[in-house]
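Below is a structure I'd like to ask you about.
Complex shown without one protein chain; remaining protein chains in place.
Showing subunit A:
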Amino acid sequence: MSNTQPAPVASEHVELKARKVSFDWEETPLHWVPGDPFTTHTINVLHLLLPAGERWFVHVYRQALPYITDDRLRADVIGFIGQEAIHSQAHDDVLPHLREQGLDPTPYTAQVDWFFEKLLGDRTLPPGRPRRWWLMERVAMIAAIEHYTAFLGNWVLNADELDRVGADPTMLDLLRWHGAEEVEHRSVAFELFMHLDGGYRRRARTWALAFSALVFLWQRGVRFFMENDPTLLDGKASLGQFVRKGRQGVLPSTPDMLRSIPRYLSRAYHPSQEGDTAQAAAYLASSPGANGGR
């Protein structure tokens, strides 16, 4: 424990539990943000990364459980594992729908599968320190990634512009249910990292790794979708489009994203300082998908 423990906001803690969800994709069009393939596909990259990514979270956290010495944190981590397992399934179930509409994601997802299952999977390491080092490295990476999932979750809960442009309600519900649960459990990954290791150098190093990997995979995913979209003749993706759509409010704004970087790297950072658990809980209570698909 090399640095002081940042203070969590106590009122933001809730008991975590997986919710049963149901999303019917039959009516969802290929471009579910009407007339805006770039925004659609930028958000669609989530369906490419999350099934394998969240399966990997669960896989890593199951290995980290025996090292936890705090009962409340263990309960949180177990709740986190349950929620992430459902998130992974829910996004995975969007992929066959894309395939039916002529946009087969398999060439890309097979690579993401390799990325999480092989590159970031369990390595043949001698037991003891090397194994623990690799586990801690991955626990720290998850904490950094969860900073961004919470950021995106908080963004989508407040992205009223998506409603205004007439985005598909089922897809919005999936994103907001997921976003709300990410906001709800946003402190768990960070607290687990601080509990098991907490080293600032590791936190900064794994943030850089996770951030570069996210940027690399994301831009690649958007380009993959734009190039393979059967309804687009000459689909192109560019950073300029991303900045413009961010300004319009249908994607996270670039300045906001840049501002979130120093926040994670600040020594006083704690995820409970960002986002609003009450707003997340209110959405979860009213989400059609999280309440039996009604």
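Note that in this section a contact is a pair of C-beta atoms (placed from the backbone, for glycine too) under 8 Å apart; a residue touches a chain by one contact, two chains touch by 3 or more; residues count from 1.
Everything below uses one rule, namely that contacts and distances are computed from a predicted model.
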- Item | Undepicted complex member, UniProt protein name, chosen from "PDR/VanB family oxidoreductase", "Formate hydrogenlyase", "HEAT repeat domain-containing protein" or "ABC transporter permease" | "PDR/VanB family oxidoreductase"
- Sole residue of A:43, A:78 or A:145 that reaches the chain not shown, by the stated touch rule: A:78
- Looking at the whole complex, which of A:30, A:90 or A:175 touches the chain that is not displayed? A:90
- Identify the residue among A:70, A:163, A:227 or A:256 that touches the chain left out of the display. A:227
- What residues on subunit A make contact with the chain left out of this view? 16-26, 48, 51-52, 55, 62, 65-66, 74, 78-79, 81-83, 85-86, 89-90, 92-93, 95-96, 99, 105-115, 117-118, 220, 223-224, 227, 293-294
